[in-house]
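The block that comes next holds subunit A.
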Amino acid sequence: MDALYERPKSLTNRATAYCPGCLHGVATRLIAELIDELDARADTVAVLPVGCGTLGMFHFNTDIVVSPHGRTPAVATGVKRSAPEKLVFSYQGDGDLAAIGLAEIMHAANRGENFTVIFINNGTYGMTGGQMAPTTLVGQKSTTTPEGRNPAETGYPMMMCEILSQLRAPRYIARFSLDCPANVIQAKKGLRKSFELQRAGKGFTFVELLSNCPTNWGLSPLECLEWMRENTMKAFPLGVFRDRED
Partner candidate 1 sequence: MEKKITIAGFGGQGVMAIGQMLGYASCKAGGNALFLPKYGPEQRGGTANCTVTLADVEIGAPESRYVDTLIALNQPSLERFLGAVRPGGLVLLNSSLCRWTGGREDVKLAEIPADDIAREIGSPKVANIVVIGAYIGLSGVLTERQMLDAIEEKLGKRPELLEMNRLALKRGMESATPRT
Partner candidate 2 sequence: MEKKFLKGNEAVAEAAILAGCRFFAGYPITPQNEIPEYMARRMPQVGGVFLQGESETASVCMVYGAAAMGKLAMTSSSGPGISLKAEGISTLAGAQLPAVIVNVMRGGPGLGTIQAAQSDYLHATKAMGHGGFRVLVLAPSTVQEAIDLTYKAFGLAVKYQNPAVVLMDGWIGSMMEPVTLPEAKEPVKNAYTGWGTRYYNPSGTDVDVVTSCLLEPDRQELLNIHFGEMYETWARDEVMAEEYMLGDAEYVIVAYGTAARAARTAIGSLREKGVKAGMLRPISLYPFPYDALKRLDKSRVRCILDTEMTLPVQMKDDIRLGVTDAIPVHSCGRSGGVVLTNEDIEDALLRIIEEEGK
């Protein structure tokens, strides 16, 4: 009997550390499936951030390097330059990537580092309890914007795909959503393209995945998905922002 569905070898045999309904689980599984499909488990290094993404060290059954907060692309730079034969990806949330680690992501992208950045955008700091992130939507409540994000005081959501697209060096920049199976399939295609480009030595690839946070948004898993469609996906348009042929 053929198995229709099984645990990817690139995932450890462990119950999820993420909250019920959190799309980190989907993103983690997509990545693990891809690594299996590319037969790259033994040659993969996951560079993990600080935040919920750190929990990836429970899940990815690959080499892992956990970075200080936001320095993830700098650590990945050291990893990839020291071991160019490895498939290297950084896995970062919006606080890690777009706030404390803004310099690191901009410069790794600008150097055209040959690794893949997977950016999980759920508009909040999950692990620390739902504070405002650079990507929090206008009017969205958080524990540090109790009346909702007011642009006059805290500015507007930072559109990282659009910002990075101003740079010349990146090879591939795209935004997907994990809200429904059709979009998940698209996201996996984008991830696959990124990994393949990296393996071909084509340079910096960046995949933003719109995600959720049932716990800190205070919504049920299904309500979260609906909220994403009504709000997040309108503020952050999906699409390919850069696909530069050499």
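Here is the rule we go by: contacts are C-beta pairs under 8 Å (C-beta built on N, C-alpha and C of every residue); 3 or more make two chains touch, one makes a residue touch a chain; residues count from 1.
As a selection rule, all candidates are chains of the complex that A comes from, given by their letters.
The model shown is predicted, which means the values in this text are computed figures rather than measured ones.
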Identity of the candidate that touches subunit A (this complex; choices 1 or 2): 2
Sites on subunit A touched by candidate 2 in the complex: 12-14, 42, 45, 47-48, 50, 54, 57-58, 61-68, 71, 74-83, 86, 103-104, 106-107
